[in-house]
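Note that one protein chain is taken out, while the other chains of the complex remain in position.
Each chain carries a letter (A and B) given by its place in the written order, and its residues are counted from 1.
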Amino acid sequence: MRKDLLTIEALPVETILQLLDRSDYYLEFLKASGPLTTPCPLPSTSSGQALEKEGEFKILKGYTVANLFFEASTRTRTSFELAERRLGADVISLTPAVSSLAKGESVLDTILVLEAMKVDAFVVRHNVSGVPKFLSERLPDFVHVINAGDGVHEHPTQALLDAAELRAALGNLSGKRIAIVGDILHSRVARSNAWLLKKLGAHVTFVAPDTLMPRNAGEVFGIETTNNLDDVLHSSDAIMMLRIQLERQARGFFPSVEEYREQYGMTPERMKNSTALILHPGPINHGIELESEAVYGERSLVLRQVKRGVAVRMAVMEWVFN
Amino acid sequence: MRKDLLTIEALPVETILQLLDRSDYYLEFLKASGPLTTPCPLPSTSSGQALEKEGEFKILKGYTVANLFFEASTRTRTSFELAERRLGADVISLTPAVSSLAKGESVLDTILVLEAMKVDAFVVRHNVSGVPKFLSERLPDFVHVINAGDGVHEHPTQALLDAAELRAALGNLSGKRIAIVGDILHSRVARSNAWLLKKLGAHVTFVAPDTLMPRNAGEVFGIETTNNLDDVLHSSDAIMMLRIQLERQARGFFPSVEEYREQYGMTPERMKNSTALILHPGPINHGIELESEAVYGERSLVLRQVKRGVAVRMAVMEWVFN
Partner (left out) sequence: MRKDLLTIEALPVETILQLLDRSDYYLEFLKASGPLTTPCPLPSTSSGQALEKEGEFKILKGYTVANLFFEASTRTRTSFELAERRLGADVISLTPAVSSLAKGESVLDTILVLEAMKVDAFVVRHNVSGVPKFLSERLPDFVHVINAGDGVHEHPTQALLDAAELRAALGNLSGKRIAIVGDILHSRVARSNAWLLKKLGAHVTFVAPDTLMPRNAGEVFGIETTNNLDDVLHSSDAIMMLRIQLERQARGFFPSVEEYREQYGMTPERMKNSTALILHPGPINHGIELESEAVYGERSLVLRQVKRGVAVRMAVMEWVFN
């Protein structure tokens, strides 16, 4: 009965709802100022009340979690690390620059070596799609793998945190209209969000130039697509802006930063012509896909997404180990 | 009633004395060999005696502290990390090379994102003067900022640790004569020390060539200045040598390493002609501003400064959170 979190696509709705609910629980702890008290375990697993009072019960105590980020991401790695440590885990984090990969050690060797050192779970980010699944299949059943982003495939915890914040702001997501805007083609965030939001009954639209729209996106994900942001601006309950990799311009994916901003940026004018909530997975190109005022404005969920990220990852770690 | 430590200039003498006293307390723990016992909290905040016996009370337990070193410094960062962890904090350390700044994320975004993850205090080093203050103004009141060195502005904990060791060696600093020698122009250590030593009544002299002396230094800091180290050699109770950045020579700040050493180095001859205590914030250019024999000699406070550094930072962390 091994538990991994590899994709949203294969995750049952009931599990998704359970994780969202549980992230609500952890979020309360993170919102309070003052010292973080020890969260109690799932009510079903023990008599939580007494343990919470003791403040000493930590559900990952005695477990070791390794964060393997073959692609750099301080933000996501720190979010996972804090989630793990706050649940009591012993945490190690490796990044390619400091790992033996420099000596030509393969990803599989790395993970088998760490498992032999008694690492109980791996959080893996890799620029090749499918690496977390590949590793999961080669690890013992009692070792867990959490996908922290693999190539252009999936980024499950990002989609869970986005859905949790959308649900907190909009209520039940059934029938809600959500636009995802920008470089869909290279975005695992867009893909995981499409799967998840569809499962919760939302109406999703991908907004991108043809060069940055996956082929047959509409059919594959059961969503709508458009090249025109202004078409969905008024009707959207929420708009998720994606980061544009500026280096893609050189490869011809878009003509210029100015033109991209003009067509796909959340400019001050567009902010006025919309009542949608604004999301962004970060890091943000200020002044390109999003204006600084919008980033920290009233309708922005950007920092709430970050806080929720820790709560969701606590919920996920708890779930895979439970 | 938010508490930061941004500058020595704005710190009341009473607070300075309180921090120095408290660092004496913590220093005793660090001096003992064997396992570090848990220091007890401020006597005023609880019945310390009983808690100390239990060995389980840690005043930063449940708090997360982030060390953000936008400028590399293993020594200072490690000193802060150990101080924080020994008080029970959950510690994360980020340096530019591993942070998302590589992706163009701004300093402000970085700190707001971390705060959203429930980071309760930030220790910030940055090569631009004023960054800690800038960040402090944009953070909630219950979040603390400790300046670990900002540009050529201030380095408050270094001045506190220097004063604490000077006081331990010389007693009351009122009327004591202290020379600060070297690249004053680019030194936040010299500036913080000048402010602090003046507040404690010491007589401070800056010793530097004109090219490395701040304009109007005498007026600004209420101290004396000279180009001639030998003028103060006999009268000084303590001499603080600053690190000379060798790369400054290429920019014309001094003619040659040999000439700099000849005029501003603590050479064996000068050691003989003086009874002053020797300080250096490190890392030391052996054989330039200080001879190796002097670094680890009897009159040197160099390693005591290091030990005191941890004690002072424990006192500072306790103070900002109290």
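Everything that follows uses one rule, which is that a contact is a pair of C-beta atoms (placed from the backbone, for glycine too) under 8 Å apart; a residue touches a chain by one contact, two chains touch by 3 or more.
Keep in mind that what you see is a predicted model, and the values were worked out from it rather than measured.
Undergrad: Based on the whole complex, identify which of B:Gln18, B:Ser73 or B:Ser106 touches the chain you can't see.
TA: B:Ser73
Undergrad: Residues of subunit A in contact with the chain that isn't shown?
TA: 60-64, 90, 92, 94, 98-100, 102-106, 109, 112-114, 116-118, 120, 140, 142
Undergrad: Taking the full complex into account, what residues of subunit B touch the chain not shown?
TA: That gives, for subunit B, the contact residues 30, 33-37, 72-75, 78-79, 81-82, 85-86, 95, 97, 282-286, 295-296, 303-304, 306-307, 309-310.
Everything below uses one rule, namely that only the chains that are shown with their structure count from here on.
Undergrad: Subunit A to subunit B: how many Å between their CA centres?
TA: 40
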